[in-house]
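All protein chains but one are shown in place.
Presenting chain A:
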């Protein structure tokens, strides 16, 4: 027992009582707590102990390495080649792919498309915060409102794409509604290159608002009522209560969702791909990557683009961890 440095086996022994402990230890290797076993056998292969955790981990780690780390490593490597995806020889080209991404206007203009989604994300956060705040107070049909605002987030992305193609198409629902208001010639929501990204970003807001809203609502509702009472005793106004009670309590979740929104607006794919296929200047960075790789067989260039996106996302995550060290980000 001398080698036991952790507190765990000690707790264990204390909890069970010394008598039972010794009897069982003599009973056979299967019955021995790992601490006791290790102290006698070290890492001896015959006793099987150091092997056991790896038996549980072999499949998970294998999948992790195979589908996360191998692709990342390969991606970095392909990024420095002009590989077409088929050729057994991968010709190294140095930094050519990266130079092209940042100098060819057709390559880097897709970054500007992200700005529309970033603006959409800002609108989305404000709306989510507003609805979460008002619904955290007594409201008639509160759960109905909550459910209706949240539900779009659960819907299949392709179904959402089709629903909004129907909604925005010429002569569709939106045009019919505007017609009721007297607008005779509505614009081409998806056909006009100056409007298409606004329409698509709005669709994204419709889709993702519910998630932000539910996360904010949960955070606001976890604020203890005593805090409001204390604020009242101090004579706080409503705005002060929002500013000094609600806002600090939901600060971490706001930080988290802001970062998710930034990396999310860089990796937009589904909505524009389903609704326009990237036409009319609605190509996003990820659509561009997929097209370069799988339509034009430029795996080298596409890999370099994916590396750029990965680095940007890592940078954003790093900034977030510096600003909000107590919250972790989920980017999967």
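We take it that contacts are C-beta pairs under 8 Å (C-beta built on N, C-alpha and C of every residue); 3 or more make two chains touch, one makes a residue touch a chain; residues count from 1.
Just so it is clear, contacts and distances are computed from a predicted model.
Asks: Could you tell me which of "Outer membrane lipid asymmetry maintenance protein MlaD", "Peptide/nickel transport system ATP-binding protein", "Carbohydrate ABC transporter permease" or "Glutamate synthase (NADPH) GltB1 subunit" is the UniProt name of the chain missing from the displayed complex?
Replies: "Carbohydrate ABC transporter permease"
Asks: For the chain left off this view, which of A:92, A:193, A:218 or A:248 is in contact with it?
Replies: A:218
Asks: Who touches the missing chain here, A:93, A:125, A:261 or A:302?
Replies: Missing-chain contact among the listed residues: A:302.
Asks: Which chain A residues would touch the chain omitted from the figure, given the whole complex?
Replies: These residues touch the chain not displayed: 6, 8, 11-12, 15-16, 20-21, 24, 27-28, 30-35, 38, 43, 50, 52-54, 56-57, 59-61, 63-64, 66-72, 74-75, 78, 85, 130-131, 133-135, 137-140, 145, 147-152, 154-159, 162-164, 166-167, 169, 171-173, 176-177, 180, 206, 211, 214-215, 218, 225, 228-229, 231-243, 245-246, 252-253, 256, 260, 263, 267, 269-270, 274, 286, 289-290, 293-294, 299, 302-303, 306, 309-310, 313-314, 317, 327-332.
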